[in-house]
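Each remark here refers to the structure printed beneath this line.
Just one protein chain is left out here, and the rest sit where they should.
Chain naming follows the written order as A and B, and within any one chain the residues start at number 1.
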Amino acid sequence: MGKTFAKPEALSDQITHYCPGCTHGVIHRLVAEVIDELDIRGRTVGVAPVGCAVLMYNYFTFDFLESAHGRAPAQATGMKRVRPDLVVFTYQGDGDLASIGMSEIVHAANRGEKITTIFVNNAVYGMTGGQMAPTTMPNQRTTTSPFGRNVDEVGMPIKVSELLASLQTTAYIARQTVILPKHITRAKKAIKKAFQYQIDGRCFSFVEIVSTCPTNWGLTPVEAVKWAEEKMLPYYPLGEIKTPQ
Amino acid sequence: MTYIHKIDSDRCKGCGLCVTICPKHVLEISEKVNTKGYFPAFQARPEDCIKCALCCSMCPDVAITITGAEDADQTQQAASTEDNDG
Partner (left out) sequence: MGKVLMKGNEAIGEAAIRAGCLNYFAYPITPQSEVAEYLSRRLPEVGGVFLQGESEVAVSYMILGAAATGERVFTTSSSPGISLMSEGISYIAGMQIPAVFVNIMRGGPGLGGILPSQADYLQATKGIGHGDCRLLVMAPASVQEAAEMTMRAFPLAEKYLNPVMILGDGLIGQMMEPVEFPDDLKTEPSKKDEWATNGMDTRGSNRRNLIRSLYLDPEVLNQHNLELKAKYDRMQQEEIRYEAYNTDSDYEVLIVSYGTMSRVCRTAVDQLQEQGMAVGMLRPQTVYPFPEEAVGNAAAKKSCLAVASIEMSMGQMLEDVQRSVKGRQPVHWFGKCGGEVPTPEEVIEFVRSLTK
């Protein structure tokens, strides 16, 4: 009984700069596994965000384009429009996508760009040191909400998947997490489905992944999994939120 | 088909996620620091490992791999010594 497990070809050997227990690493691996399994490494171009994953291109073995903070969906749009045969995906954090880049993701989704977006929601700005993000939970302490997010002052966390799902254009929108192995398999399935919709030229595809940030949550990696499970998942329900009819 | 479970102790950042989810409680955090200054996970009870790969799946750093039997003979010797002093 048992099975083999190896690093996917689309992933490089470089040890990541992510903090111990940060689930960016798991999501990277899932994206790489999907790209290997769909055999599209030669025609895939990733668009990296500005945030913790700004250096993600060091961890993949195919073409990559850095983006300005929040602008990945626009860059991916430009790339996909002039080279529709390429498989183009953006990988973005919550500050990048839901704050400065909200206009870009909303319009890319609304135009039905045939691109894929992997949206990593860990409720804070990681790279810059744990500031409040649009997805920070109510009363969650961050370095810019030291007394806890006051929803009366700065509003409620944004449910990005539901927001995008409200657009009338066809799309595949799912939210999953990678905090436990059972979730990881579902997250991978959603990512694979998203890429497949792109390959088929069917629609815009978007997978939000609830992720942990032990360092900036001030928790151990194991406690962070528990916190995400107890605090984030009830507010950010998992599942396929919109699928093409 | 025998499988070799291997933790690359220099890739591991000692986050402990694998330790908690291992259904057979095989893994523990080592007292020996690795080249990066982390205390990596290691197989404290390798004989209990059922090669279910849950730890591999949970690991954010692809530090845990399981290789199949064909090359089990050559790596058998190297893998086991490494695990012991892990």
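The rule we apply is simple: a residue touches a chain if its C-beta (ideal position, glycine included) is under 8 Å from a C-beta of that chain, and two chains touch if they have at least 3 such contacts.
Here the structure is a predicted model, which is why all the values come from computation and not from measurement.
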Where the missing chain makes contact, among the chains that are shown: A
Of A:Gly2, A:Gly78 or A:Gly112, the residue in touch with the unshown chain: A:Gly78
Contact set of subunit A toward the excluded chain (per top definition): 41-45, 47, 54-55, 57, 60-68, 71, 74-83, 85-86, 103-104, 106-107
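The rule is short, and it goes like this: only the chains that are shown with their structure count from here on.
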Between subunit A and subunit B, centroid-to-centroid distance (C-alpha), Å: 28
Interface residues, subunit B side, partner subunit A - complex: 1, 3, 10-11, 13-17, 20-21, 36, 38, 50-54, 56-62, 64-68
Touching residues (chain side subunit A, partner subunit B) in the complex: 1-7, 11, 15-16, 18-26, 29, 180-181, 184-185, 214, 220-222, 225
